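Removed: one protein chain of the complex. Kept in place: all other protein chains.
Chain naming follows the written order as A and B, and within any one chain the residues start at number 1.
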Amino acid sequence: MVRGRSITSDAARMMLPLLAVCAVAGFQHTLASAHTQEIAAAVSTEDAAAVGAPTTSLFTPGKLPLAVAIIVTSGCIIAWMLQARAGASMYLRRIPALDAVTNAVGRSTEMGRPVLFIAGIQDMDNIQTVAGITVLSHVAKTTAEYDATIEVPTSRSLVMEAAREAVRGSYQAAGRFDAYNADAIRYITDEQFGFVASVSGQMVREKPAACFYMGCFFAESLILAETGNSIGAIQIAGTAESSQLPFFVAACDYTLIGEEFMAASAYLSGAPDQIGSLKGQDAAKVIVATLILLGVVLATIAALNLPQSEAVSRVFESLKGALGS
Amino acid sequence: MEGVLGILERLDRRWVFLAMALAVAGPILVMGITRKTLPETPTDASRAVFQVVQSLPRGSTVLLSFDFDPGSAGELEPMGVSMARQCALRGHKMVFISLWPLGGQMIDQTIKKVLRADFPHLQDGVDYVNLGFQTGNEQVMRVVLTDFKRAFPTTKAGRATADLPILSGIERVGDFALLAQVSAGYPGSKEWVQYVVSASGGKLPMVSGCTGVQTPQLYPYFPGQLRGLLGAIKGAAEYESLINAWVSDPANAAEMASAGADGGVSAVIPPKYLEAQRRMGPQLGAHLLMVVLILLGNVVYLAQRRSQRRAAA
Partner (left out) sequence: MMRIVALAIASVAGLVMLLSPFFPAMESVGAQSSEIFNVIAAIAFILGAGSLVKVNLSRVGRRDTGWGYAFVTLLCFAITLIVGLGKIGVPPNPQFAATPWAGEKDAAGSAFAWIYEFILTPITSTMFALLAFYVASAAFRAFRAKNREAMLLLGTAFIVLLGRTFAGVWLTGGFPEWASGLRLENLSMFIMQVFNTAGNRAIIIGIALGVTATSLRILLGIDRSWMGAGGGSA
């Protein structure tokens, strides 16, 4: 029996691809952020290029470095995916936080208490929320297999619909469609602290045995994690918000830090091509590190008062201009 | 000793809560009664915010984005108040916007507290305007890059921006002399840097005030993309002290008079302009308590480890 299904929820399911698209679109902006960081780290640029003014050219002037960065990083990732698909063996280090998912769900089943999953407080146009939903589908599959109950309070209506779809699919895949309860995945409020108050109250009353915090979190991270700690829940967190990582590290049993969180879905799936994408990500990281090192060396030589400094300085400035433009 | 360690080991966290309440309430009460504040030594990042606003030619139009809500007002409102005050003192025009739903009301409060109270001659729509909240996060930032009035077609009060005197000559965000932003999270300073400052090619200088949690994230942008940065209530207090020092300096009397600031140069600063400095008292109490708690926690930990070793031996 499926509770809480309606025409509206079906209509919302039809919208899901569009939501995912909006989330995916966020990735180029994040790349732009990394691009800014790379430049800042390597050459301490003051500002990036001028864009935004209306233009008539075919290609947006000044976006070439970003385009090259996207092509190179995507190229690395796709190349390793293909290699993995062709059967190349890939080493993947263990991630204890993800290995603990099964134990956490098992504990909930033993104690007869629910599993609580929070996919952050941002909407579906945030890639962290999408990453949280992908982890949710794996956790939901485990809860279905272990006959545990899962509670998913959300702070955005769209996230609620996406989460319902993910959990429904997981229960279906696990052959436990009868155990799926749509009302367990519910909307609370968009208001940050209203959401926290409601979820904290629920935690204190229902005492979930396992709490998962996977997504984009802000000031509420510590309130949630400390409340979870006070009720003795096993807690696993994952976020790419670097400002919240210290709080999760301090209050949770396991924390997925930044890129580990993004890799969670690939890790949990165990599919070769997904694991290959992680290897490709590492290759891109090597390229970035090399560029940073090059920038640092050039900047240092340019700053020293050596006979070659002036020439190096010119090369450095032109490189800085090219990257910044 | 064993008894004390035992108590600490089993300490209910509600005692910690009580200690924190006392550590915060004590300085609030003492400072409230004595009306005294702790001295501040401004850092380069805070000094830079003050200098950037000071260095703009008189009458420049400044865009102030209040991207916060009541939750973080304790930390951020004094920054907003100080920014508005310094702009008014320097005779700058102020266009207030917000990308947070409750930010429009925060702007209203600041206007009431600073502009209407101490600069009554300033006219709404001419010297300042509240354009209120606009939904869309980064999308709004992308639109203001090319067409500011398209993103904000009306003021918060419902007046069309097309013929607003303060916005004459403002086509896009790059036409503002400065972007002064107060950030509580997303969307906030990071997004403004990524989508607007970088895209304006350095033509739009930006200063930012942010919560303590965000500060480490924003330091990588200072002093490049961010010309000045106020980190948490500490940054707010430093900035406030810089403005107060400027206001109290008789050398600035003429400029103060031309700005029409009520009261002129005075050594007595109204309490509303000492809020951030007053809040440094509770901050001190809380930080000292944290140090003590961490030390106590480690004493318990070391004692536990020693007893475990003894048991193992």
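The rule we apply is simple: a contact is a pair of C-beta atoms (placed from the backbone, for glycine too) under 8 Å apart; a residue touches a chain by one contact, two chains touch by 3 or more.
Not measured: the values here are computed from a predicted model.
Visitor: Out of B:5, B:56, B:245 or B:293, which residue would touch the omitted chain in the full complex?
Guide: Touches the omitted chain: B:293.
Visitor: Based on the whole complex, identify which of A:150, A:209, A:236 or A:263 touches the chain you can't see.
Guide: A:263
Visitor: Sort through A:98, A:116, A:133 or A:298 and give me the one touching the missing partner chain.
Guide: A:133
Visitor: Contacts of chain A with the missing chain: which residues?
Guide: Counting over the whole complex, chain A touches the hidden chain at residues 4, 8-9, 12, 15-28, 30-31, 33-34, 37-38, 40-41, 55-60, 63, 66-67, 70, 73-74, 77-78, 81, 123-125, 127, 130-131, 133-134, 137-138, 140-141, 156-158, 160-162, 165-170, 172-174, 183, 186-189, 191, 193-194, 196-198, 201-202, 205-206, 219, 222-223, 225-226, 229, 240, 242, 245, 247, 250-251, 257-263, 265-266, 269, 271, 273-274, 277-278, 280-281, 284-285, 288.
Visitor: Could you pull out which residues of chain B are in touch with the chain that's been left out?
Guide: Here the touching residues of chain B are 11, 13, 16-17, 19-21, 24, 38-39, 41, 43-44, 69-74, 102, 104-105, 108, 132, 135-136, 139, 142-143, 156-160, 215-217, 219-220, 222, 231-232, 234, 280, 283-284, 286-291, 293-294, 296-298, 301-302.
Following the convention adopted for this analysis, only the chains that are shown with their structure count from here on.
Visitor: How big is the gap, in whole Å, between where the Cα atoms of chain A centre and where those of chain B centre?
Guide: Chain centroid spacing, chain A to chain B, equals 29 Å.
Visitor: In their shared complex, at which residues does chain A touch chain B?
Guide: 29, 32-33, 36-37, 40-41, 44-54, 122, 192-193, 216, 218-219, 230, 242-244
Visitor: Help me check something: in the complex, which residues belonging to chain B touch chain A?
Guide: Touch residues, chain B against chain A: 13, 71-72, 138, 145-146, 172, 174, 185-186, 190, 193-195, 197-203, 211, 213-214, 216-217, 220-221, 224-225.
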